[in-house]
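One structure is given below, encoded as structure tokens.
Every protein chain of the complex appears in place save one, which is left out.
As written, the chain order gives the labels A and B, with residue 1 at the start of each chain.
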Amino acid sequence: MAFWNDRRTRGYLYQIAALGGVVLVGGILVSNTLDNLARQNIATGFGFLDREAGFGISEHLVDYSPADTYLRALCIGLLNTFRISAAGIVLCSLIGIVVGFARLAPNILVARLASVYVEITRNIPVLLQLFFWYAVVIQAFPPPAAAWEPITGVFLSNRGIAIPWPGLGAPVFEGFNFRGGAVLSPELSALLIGLSIYTSGFVAETVRGGILSVPKGQLEAARAVGLTRFQVLRFVTMPLALRAIVPPTTNQYLNLTKNSALAVAIGYPDFVSVANTTINQTGQAIEGVALIMAAYLTISLVISALMNWFNRHVALVGERS
Amino acid sequence: MNRNVLMWVAVVVVSAIGGALIQGMMEPKSTPAPNAQKSDAPKSAAAPAAPAAPGASTSATLEAVKARGNLSCGVNTGLAGFGIADSQGKWTGFDVDICRAVAAAVLGDAEKVKFTPLTTQQRFTALQSKEIDILSRNTTWTLARDTSLGLNFAAITFYDGQGFMVKKASNVTNAKSLNGATVCVQPGTTTELNLADYFRSNNMKFQPVVIESLQELTGAFVAGRCDAMTTDVSGLVSIRATQAQPNDYLVLPETISKEPLGPVVRHGDDQWFDIVKWTVFAMIEAEEKGVTSANVDQMKSSDDPAIKRLLGVTAGNGEALGLKEDWAYSIIKHVGNYGESYDRNITKQLGLGRRINALWLEGGLIYGPPVR
Partner (left out) sequence: MTLKALWHGLFGTWYNAFLSLAVIWLLAVWLPPMFHWAILDAKIAPDPAACRASFGACWGFITEKHRLILFGAYPFDQHWRPLIASMLFVVLLATSCNPRFWHTSLALGWMLGLTVIFVLMHGGALGLSVVESAMWGGLPLTLILAVFGLALAFPIAVLLALGRRSHLPIIRALCVTFIELVRGVPLISLLFMASVMVPLFLPEGITVAKLVRAEIGLIIFAAAYSAESVRGGLQALNRGQEEAADALGLSYFHKTWYIVLPQALRIAIPSITNNFISTFKDTSLVVIIGMFDLLGALKAGLNDAQWRSFYAEGYLFVAAIYFVFTFSMSKYSQYLERDIARTAPKPS
């Protein structure tokens, strides 16, 4: 038998060919790029991270001024991404669970309404929803001087939602904007509403699917041993359903986090938005896009790891019961 | 062969054809110019060490433009007076005229321009990657851009400065009283940096709202998301002119920066750099000498040696640039001189007078080196 007919040998050959192909294509791309950069005299490297950023960022959880470095500006952006992702994940889960249960409600009207909600939110592009909510906040809300005050101390205006906050006092309109209190900017509000509503439709479907996946026999058995409705839900349905819910929900959380990059379209200074500005100011597109990808890959891996841990946890609970 | 296999073969063929169609839309720009092949010594083009024969061009960009038969020009996505397309897709504006002038000089036809609308983010890469031959998109000349982006600024066509626009109803009348204001600004611009500098140097605070698209940003400002909007004064005036109620808005008197705007070309193609530079200077020279698109044909028989040189009656300039001798005639005939373009686009459209953009003879900064 000739050596190329040997299965193992051919396996090696295929792999060497594939690896060689990837290295070759990669090499050509890299050499083209270096060539282009050198010919056009474009700066390279991450040296810019230590230079002064020089631009302002409207929302920062820690101190920031234009005199800080690009590195700090990017960290501010990353914190803002964490902030919107965390808030979005909590909010979309809450809405998703409520709607998911509503879809299974014995009441026809409630179930119908929930399914209309799910179909509409899932089938309209998230970017369109974001633009819509942003337009609503800045166009339909009054200017800050004439802000609505539905509850004393809470102001709704096209500058966002200002609420009293312990340590920061109550918001007061002064000069151009509200001072004091906590302010949820229009960009953050629109992003939070848009992302949460869009993702909640998917979460609702997952929740519904998870509950439906619990075998009827389990429930009947639980009822037969005399558990109350609530006990069945708490000790039988939920643990079993969670096992079917957690993996797809992880994906939804990851999607929400990745979709938060759309902040750049409505001007919320998340990581992509700040990195984008950095690319523009320094002209170093490759470094900027590489930073964006590295940051999101890290976030994705961390969320996956966390959810895997949680998944193992619920799986064990499921097996104990 | 069974049906499934046939189907999959067909799917692969469809994909291949789709790929081929898309490939057909790629435009390889490196095709050697037909006229270059016809020229007597193709080797001389490949050997830059040899002194270029008079008139023979060594500019890759020039060759590519001639071979393609049109000039690819990067312009604004829509800024009235500078670069904007009407509903029929026809581009007009002051920056657009620079492109038309270059096309007139190189190809003898001001209509042979392919316009590529670019955002602030895309403009430099589009030029670097040779997607466009020239960037004429109200771009500010700065040291960093000139040195680290692989670009060359050919000339200054418009002396601008950054300003603020507010709603009249806000009762703000000067920039110093904007402390604590929310300011709408485009990210990734010199404007964004100047804004931060200005507030820092005056010990004032501000909240930026950054949206990349100027139209979008204007929408946010008009809706009241920001107290003030900042960009170059020319841009502010342009935006104000296109609002439903222009009189509701006020451009504040301060200008907080120097913004010299002009066309940009790639680093490393000196001949092309010269052509764009002298296209602008020829338009300025024409205005100085009173040569307009209306009288350019009579002017050909003028006795003024400067006009004779400009219009190619006295030969030499065209050859030096690697163009035809009537290059400047063609610019003025098809596009007009600097003042004509300014009046047509900026004075008429936006109501913005010449001010520092008047000719040096009239006390302004517009001054072209002698065309000789």
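Methods note: a residue touches a chain if its C-beta (ideal position, glycine included) is under 8 Å from a C-beta of that chain, and two chains touch if they have at least 3 such contacts.
All of these numbers come straight from a predicted model, not from anything done at the bench.
Student: Based on the whole complex, identify which of B:114, B:205, B:258 or B:308 touches the chain you can't see.
Tutor: Among B:114, B:205, B:258 or B:308, only B:114 touches the chain that is not shown.
Student: Which residue from A:43, A:124, A:170 or A:244 sits in contact with the chain not drawn here?
Tutor: Residue touching the chain left out of view: A:124.
Student: Since one chain isn't shown, list which residues of subunit A touch it in the complete complex.
Tutor: With respect to the unshown chain, the touching residues of subunit A are 11, 14-16, 18-19, 22, 29, 32-33, 35-37, 39, 105-110, 113, 119-120, 122-128, 131-132, 135-136, 139, 258-259, 261-262, 264-265, 272, 276, 279, 285-286, 289, 292-293, 296-297, 300-301.
Student: Touching the missing chain, which residues of subunit B?
Tutor: These residues of subunit B touch the chain that is not shown: 2-8, 10-15, 17-19, 21-22, 25-30, 64, 77-78, 85, 87-89, 114, 116-119, 121-122, 125-126, 128-131, 213, 215-216, 218-219, 222-223, 242-244.
FYI, only the chains that are shown with their structure count from here on.
Student: Touching residues of subunit B toward subunit A in the complex: what are they?
Tutor: Listed in rising order, the residues of subunit B that touch subunit A are 120-121, 124-125, 128-129, 145, 147-150, 178-182, 187-189, 192-193, 195-197, 199-200, 206-212, 220, 223-225, 227, 266-268.
Student: In their complex, what parts of subunit A are in touch with subunit B?
Tutor: 36, 39-43, 54-58, 65-67, 138-139, 143, 158-159, 174-177, 179, 186-187, 264, 266-267, 269, 273, 276-277, 279-283, 285
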